[in-house]
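All protein chains but one are shown at their positions in the complex.
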Amino acid sequence: MKGFIFKEFLHIFRDRRTMLILFGMPIVQVLLFGFAITNEINNARIAVLDEAKDEMSRVITDKMTSSGYFELATVLQSRDEIESAFKKGQVKMVVVFEPDFSSRFVKEGQAAVQLIADASDPNTAGLLTNYASAIIRDFAMNLQDQQKPPIQLRTETTMLYNPELKGVFMFVPGTITILLMLISAMMTSISIAREKELGTMEVLLVSPLKPWQIISGKVVPYIMLSFINALVILILSYTVFGMPMRGSLILLLLESILFIVMALSMGIFISTVSKTQQQAMLLSMFVLMLPTILLSGFIFPIANMPLPLQWLSHIMPSKWFIIIIKQIMLKGLGIAYFWKETLILAGMTLLFVGMSVKKFNIRLA
Amino acid sequence: MKPVIEVHNMVKKFGDFVANDNLTFSVNQGEIFGFLGANGAGKTTAMKILCGLSKPSSGVIKVAGFDVYKQTEQIKRNIGYMSQRFSLYNDLTVRENFRFYGGIYGLSGRQIKDQTDKLLSRLGIIQSADKVLRDIPLGWKQKLAFSVAVMHKPTIVFLDEPTGGVDPVTRRQFWELIYESANEGITVFVTTHYMDEAEYCERVSIMVDGRIEALDSPDQLKKTYKSASMNEVFLKLARAPKVVI
Partner (left out) sequence: MHEIAVDIKNIRKSYSGTRVLNNISLQIFQGELFGFIGPDGAGKTSLFHILTSLLLPDNGSAVVAGYDTVKDYAQIRRIVGYMPGKFSLYQDLTVEENLKFFAGIFKTTIHENYALYKDIYGQIEPFRKRKAGQLSGGMKQKLALSCALVHKPQLLFLDEPTTGVDAVSRTEFWEMLKKLRDQGITIIVSTPYMDEAALCDRVALMDRGQLMAVDAPANIIRAFGQPLFAVKSDKMFPLPQALAVIEQTKTVYRSGEFVHYLNNQADFDPARIEDQLLKLGHAGITIRRIEPTIEDCFMLLMQNPLEVETN
């Protein structure tokens, strides 16, 4: 067994291309996703619907446009035009001042600005509204120094098209999931298929090794590598992108191992039904990768999917894992809140391990 | 006799390793030329150059009158190639395979049909023309592959271990095909590990460690090396080669 695992490591380390995929890809992916999303915003085109048309609304508008973040693209005349401005793709955000903006502000010490953003690009939308709110808050603070009764300038944010703003911090859970899936499942399935292609599987079979020994010899190195990968991604997203880590790190790592083992057992199952490396690769792509990307909620919110696809997404292990990561990292929750998801993953793991040990032929087909 | 392959001082190096060390030989039209050598002696390298698939490091080489440095396209059009690994398409019928390869070499529909009929009746399996190749016995496939390789009437046909693993009867039928093609003027350049097949060649070259150690008719070689068979000649020449990697 030890020799087997050692040999497997040698295979991995000898093959530069595999090494590159194993360790280069996670880094590139995380950086790519990260920077594509957290890019600084410059001159984002916005529209203003100024129903107040007074001094104060003009000052705020000026402040926003002079900040360098925003560029005033159009001035809207009525609320009916908001929708069409978004649809034409002219603007990313609309700022609405209520009709009696300054009078309410002066008299009641309280006024509202409405920020409407195009949340079909949730990350940009989030940033834009954050920046705009900050500018408005800043303006209110300056006023506060001059006026005695404390005033409140309320910003009211509306996200169009993707109201819950899913996806802002989705990229880290999504990338971890995809990468673990890819490395664990694809690499194991290919490495077993390669032995079949080379004919070495025949020799392994005609040896006292038992199926579970061959399988675990294949699996152990990849568990370790995938685990290291998961750590790299987490460290990167924490340090470079400021992804919060509100829950227990240990719990997160344990859940990651569970998911890795699940992905590995899927990989082995794939390899038991494919004869060549190419077949294993294609099967992994179509059976694992695409559904993981498309159906796990990583890119397309599950709630917006047609019902049959929503059902289908329930059997995607990655969907459950993404939920778990989010619960731990973003919300800081404990196992009590996602024991169900964990159980589902554990169940899937058992199913695939059982299926592959059963399918793994002690003879040639 | 007109030489169709002329090789002068051919050298092929891979880094420091000399795969072909100053080869010089020629092959005449209609000749059956056996190209023998141990594994790793440099046969495959030389054959690739002659087929226009790889460029030599130096030397003057002409195949079918064309230069291997510049006129590889013309060379490819004037040669046929068949190896043990090269197989026809298993999911096409015999006739479809012929049509496909005929098309590659730019034969017209008429020519393809005529050649297919002629070659298949020579093999005596015209009745199986529309069978899917998968259902054709192994030995026949080898003979079909040869027929496909000479369908466009090439000047030279290169055969790379064409009879590996083939039963003795089919092997001989295969060689009868080779003889017939040579009789029609096609030059046959063949490699084999069967030493009895070396006897069927008009001239044989034996490569050892990248060089041609011997080149002559089988009878003459046996006389020169005082051997009873080509197998003995081969063993005497190729035995205990210097270790070359």
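Chains here go by letter, A and B, matching the order in which they are written, and residues are numbered from 1 within each.
Keep in mind that, in the parts below, a residue touches a chain if its C-beta (ideal position, glycine included) is under 8 Å from a C-beta of that chain, and two chains touch if they have at least 3 such contacts.
Predicted model, so just to flag it, every value in this text is computed and none were measured.
A.B. asks: Can you tell me which of A:N43, A:N142 or A:S207 touches the chain that was removed from the display?
C.D. replies: Of the candidates A:N43, A:N142 or A:S207, A:S207 is in touch with the missing chain.
A.B. asks: Among B:E73, B:E184 or B:D219, which one is in touch with the chain left out?
C.D. replies: Touches the omitted chain: B:D219.
A.B. asks: For the chain left out of this view, which of B:F98, B:F189 or B:F234 touches it?
C.D. replies: Checking each option in B:F98, B:F189 or B:F234, the one touching the absent chain turns out to be B:F234.
A.B. asks: Kindly note down the residues of subunit B that lie in touch with the hidden chain.
C.D. replies: 37-41, 137-139, 161, 164-170, 172, 175-176, 179, 183, 193-196, 199-200, 218-219, 229-231, 234-235, 238-239, 241, 244-245
A.B. asks: Using the document's contact rule, name the residues of subunit A that touch the chain not shown here.
C.D. replies: Subunit A touches the missing chain through residues 2-4, 7, 10-11, 14-15, 198-200, 202-209, 362-364.
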